[in-house]
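With one protein chain held back, the other chains of the complex are shown just where they sit.
On to chain A.
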Amino acid sequence: MKVIRLIVTAVVLVLAWGLIAWGLDLPRFILPSPLAVLKTTLTKYDIILGHALTTALEIFLGLVLGVSLGCLSALIISANRGIKRWIMPVLIASQAIPVFAIAPLLVLWFDYGITSKVVMATLIIYFPVTVSFLDGLNRTDPAWLDMATLMQQGGSPSRLLKAYRLYRYIKIPFALPSLASGLRVATAVAPIGAVVGEWVGSSSGLGYLMLHANGRMQTDLMFAALLVLAFMAISLFYLVDYVLRLALRWQPDQHSVYD
């Protein structure tokens, strides 16, 4: 059913696009027809594929780094209430600076290669992951915290071990649904980081290809790159959503975001 809805939506959008291009009789360099874009995608697939792989790698590495750093930060902040008061304002302030504004700096520091784009994606992913996981960790059912305290009274006296077990068996599992929402947002914004990085300065990637094609009035190639990017982003989101729902099957009210 979901697949059918998806196909119907895609067909309607493409039809609308075709009708506008054909009905308004726009020149190819303003709005190419869907057929022209499809033709370009197929004939230039080797070029597009190479650039798509670069962008995919940037998104993947950015996700791995951003999610790891975000989870780690959330755990550290949640375990040390003192640190939280120092770190949270910095975190929030860092979000007030748009990543677009520091993109040129990152390219300057990390060069034209893949590193600056990975850093950009990491930066953009880090915040939603940290905040959502931290929120989840701070919202453990107080009744369970009491219960855990009682259950730990007989055990080992080491505070560190107690804290570790509390996190492992109670706090982190309770925070997973909240972390999952953060991961969905992260997955949705990850391609933005990578592509913005490529726009600012690069020699490969779909963002680079778009700029390149734009400069040569190859609007059909631009659209082809855009379509591939959209396809990648949507597939990634579906994949992550699927995995998250599988992992959180125990949640009684767990629904897909599409239902």
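Just so we're on the same page, contacts are C-beta pairs under 8 Å (C-beta built on N, C-alpha and C of every residue); 3 or more make two chains touch, one makes a residue touch a chain; residues count from 1.
Everything below uses one rule, namely that contacts and distances are computed from a predicted model.
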item: Name under which UniProt lists the unshown chain, selected from "Glutamate synthase, alpha subunit", "ABC transporter", "Acyl carrier protein" or "Cytochrome bc1 complex Rieske iron-sulfur subunit"; value: "ABC transporter"
item: Residue of A:7, A:161 or A:217 in touch with the missing chain, whole complex considered; value: A:161
item: Listed residues A:4, A:90 or A:150, member touching the removed chain; value: A:150
item: Chain not shown, touching residues in chain A; value: 141, 143-144, 146-156, 161, 165-166, 169-170, 173, 176, 250-252
